[in-house]
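Missing here is one protein chain; the remaining ones are kept as they sit in the complex.
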Amino acid sequence: MIEWSHHLPALQVVVPMLSAPLVMLLRSRGLAWAAATTASLFSFAIAIALSLGVLDGETFNYRMGDWPAPYGIELGVDAFSALLLLLVTGASTLALLAARHSLDAEIEAERQPLFYTAWLLALAGLAGIPVSADAFNIFVFMEIAALASYVLISGGPDRRALPAVFKYLIMGTIGATFYLIGIGLIYLMTGTLNLADMELRIHAVADLKPILVAAGFITIGLALKAAVFPLHVWLPSAYTYAPNVVTVFLAACSTKVAIYLLLRFDFFVFQPNLVGHDVQFTYFLMPLAVLAILIGSGVALFERNLKRMLAYSSVAQVGYILLGASFVSLAGVTASVLHMFNHALAKGALFLAVTCLATRCSGLRLDSIAGAARHMPWTMGAFVVAGLSLIGIPGTAGFVSKWTLISAALAEGATGGALVAVIVLGSLMALIYIWRVVEAAYFKAPEKGVAPLREAPPMLLAVTWAAALANLYFGLVPSLPISLSSAAAEILLRHVP
Amino acid sequence: MSSETLILIAVFLPVSGALLIRLAGRSPNLREVVTLSVAVLLFATVLLLLLGVQAGERPGVVLHEILPGLAIAFEVEPLGIIFGLVASGLWIVTSIYSIGYMRSHHEKNQTRFYVCFALALSGAMGVAFAANMLTLFLFYEILTLSTYPLVTHAGTEEAKRAGRTYLGILLFTSIAFLLTATIWTWNVAGTLDFTVGGILADKASPAVAAALLLLFVFGTGKAALMPFHRWLPGAMVAPAPVSALLHAVAVVKAGVFSILKIAVYIFGIDFLAGVSTAQVLAYVAGATILIGSFIAMRQDNLKRRLAYSTISQLSYIVLGAMLASPLAVIGAAMHIATHALGKITLFFCAGAIDVALHKKNISDMRGIGRAMPFTMGAFFVASLSIIGLPPLVGLWSKWYLALGTLQADELALLGVLMVSSLLNVAYLLPIPIRAFFSKPANGETFTGIKEAPWPSVAALVFTALGCIVLFFCAEPLYRLAHAILPQ
Partner (left out) sequence: MHLLGLYHYWVFAVLLMIGFYAVIAKPNLIKKLIGLSLFQSAVFLLYITMGKVEGGTAPILQAGAENPLYSNPLPQVLILTAIVVGISTMALGLGIVVRIKEEYGSIEEHDIQEIDRQ
């Protein structure tokens, strides 16, 4: 490898972070967009380089300012973080490419450079979490990402975004503060904030009360951020009223990053040390996951607003991800990590298709998209492909993760059988709510007095199809996400007997 | 050309055909020439494959491996070639029939019709030649999705409602049961390849095997086993060629074919005979046979009557598979072909009557034999074949099914088969008899012959003659069916 590859983990954060103020200085929205997209593409390239490096067996550890590990700040990339980086930067890049045409309707031209600045900050924060190896740094990146995404969500023209984002701000801050309390207590007991160090030193104090309390605070705090049922109430409104491309970006990766942290902490930091820690998974997270799947999908069945429906579907999908992890088995955690990747693909593509619809339709209710397929066949085609992936039809990415998830559940004996039924029921409900959209778009006559629609702008359509085809590609050639996620599962479970 | 290439051609030729049809959409003549030539080429390809299979080969090809050991792969074996031959051969006949029917009916969106038809055939070929359960499932779903626009072709409220039921039941059963069973099998057996003698034999506990069998059989909604049969009568709103090929041949036969394939190659008939739910399912199939026939008797709409008759006849095949005796399986495999030939003729006739005389109800069909002698003659022949009388090919499959019940020591089910034959007589034969010998209702008079367009009549006469010819040349079919069993 060339020497600069050593700096990749730092560049992953530095590039978007430093481009952000530059973008603010650009007065023209076209230039600002171009600069932001270039920065995002660049970090996507870095993420790809890192992932390929990780798959080659390389390890990336980077000491900021060359201070040695427990004192200096350490950055590190392994298979799990590489997968997350791919998601975050990939989603950001696709959404930014789509933003060129869809943002004008939602944000005034002169405010757009500021919007792109906030976007890059959010990207820097979200990418910073996976590369950090330091618990406090993670908190800072988490808050950078959160503050920037509050700005992004409230940037749209819909005033209902404001109360939604206020709720998100309150719940997000509480979540982050819980996390801060948790790492404070761990620091109190171990005297370190470096995750790897923490993992070693925690052995001595593993079953003392402060560590147990810390585990509780961190789990709840991150569950809030990850929209784990029943802490998901901020999510549907925030996703619904945000500008469309923001929804694409955040729906694809923001909750995933919180789940990433949750798994990291629960398996990496606490798992080897806390006695009976699997209790937390089998008796706490698993029932929540089941409820999330059933209730999230159930509510989605009755939603008439497209974005809200997909947002509730996201609540359910978080359930699938947690369900896999709650088996505490190699197969289960692999399925969980894999589903993070595949769900991001499916949901990203779905929201991109919704963005296409939003550029032409009068609204995003099922009635307003009636008959849309007649004039926007490509958009709806992409929606159907991504929808099939969400349901888990063979040949799509969603199928691969559902397959591994069901296989993992079947290995769990009798409870596994019931859980398979839950997974299948969830898929059937997904089938129904996706079908409702398809039926409205393909088989309902458009409302009277509505001007005939046109197909979405070509660039937007190209991006949407790129995402939809990615669903097919990773459904047929799933080796990349599978090798990353099984490597991630091995890292996470390396202490579990 | 190697057999591997031939398999891929068989599966993907209809897809490229669909593209060409779409491109030729502007000119109806060109479009139909393309359809026909693709159909003929496809049949020729399957015939070439047949030669290999008759020589004892089982050529296979792996298209793409998704996960280690889990691939999209094809393999040609005797059961698949029976289904492949039936579907591709009858596609030619149906295409000829469609040309007459669709034009004289002035149907809209004819290009979409032919495109979806070709795609559905690709699905059927994929099902026929699937080398493992995953591939079968994939093409099973392609078949469902590509036939949906055909069911809703008319665009009316009724058609949409039927389409919703169609998709609802087929997707529900397949995703809820069939896919679960597939993944479960993978977990238990570590493979999904169709293997002579089955893959579950030493691996699944009796309870697991019993549950899997239920999931597989009810998951195959296309087999229209009660209580998942409601989509089939509803789907009869489709144009007659669709009902004929898809709902008497490709779609429903894909369902029963899958069940038969699962019985023979996933469970293996020796193992299946010991699975506790197999007998239960055999009785469910028996009940479906009788109930379907009874409902058929009460239908006045000809296509609906034929639909319920199809439900009843499909369960013959399910019954044969669940009996798991060698002769019953042979009978079931033969019934795929023999019932297809008979039923497609009946649907052709129903469509022809609709086109020529605009009649849909049986009560209006008295005396029409004078106007449509060829059609009603063919109807008569096909009815006899469905009933299972010599010298028609329907006899052979019923013969072996009946022997199969004896072999499995299920006298009650033998009784079911016999009663069902009588019921067939009761609901099918009166139609041609009244058409020829009764006076037309409400003072209509039929002077002179008023048949449907010649391509349609030619098609239905051809299939009716097929019923007769195959009676005398049934040996190759029997040999193929016999080759399914472990030697």
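For clarity, chains are labelled A and B in written order, and residue numbers in each chain start from 1.
To be clear about the criterion, contacts are C-beta pairs under 8 Å (C-beta built on N, C-alpha and C of every residue); 3 or more make two chains touch, one makes a residue touch a chain.
Just so we're clear, the structure is a prediction, and the values are computed from it rather than from any experiment.
Chemist: Considering the entire complex, write down the shown chains that touch the omitted one.
Modeler: Its contacts among the visible chains are A.
Chemist: Which residue from A:Tyr187, A:Phe284 or A:Tyr442 sits in contact with the chain not drawn here?
Modeler: Result: among the candidates, A:Tyr187 touches the missing chain.
Chemist: Hey, which of A:Phe166, A:Phe284, A:Phe443 or A:Tyr473 is the one touching the hidden chain?
Modeler: Final answer for the missing-chain contact: A:Phe166.
Chemist: List the chain A residues touching the unshown chain?
Modeler: Where chain A meets the chain not shown: residues 136, 139-140, 143, 147, 150-151, 154, 159-160, 162-163, 165-166, 169-170, 173-174, 177, 180-181, 184, 187-188, 193.
Going forward, only the chains that are shown with their structure count from here on.
Chemist: Using CA atom averages as chain centres, what separation in Å is found between chain A and chain B?
Modeler: Taking the average C-alpha coordinate of chain A and of chain B, the gap between them is 45 Å.
Chemist: Please output the residues of chain B touching chain A within their complex, sorted ascending.
Modeler: Its residues touching chain A are 64, 66-67, 72, 134, 137-138, 141, 152, 160, 164, 167, 171-172, 175-176, 179-180, 183-184, 186-187.
Chemist: Flag every residue of chain A that touches chain B in the complex, lowest number first.
Modeler: Chain A residues touching chain B: 391-395, 400, 403, 406-407, 410-411, 420, 424-425, 427-428, 431, 435, 439, 443, 475-478, 482.
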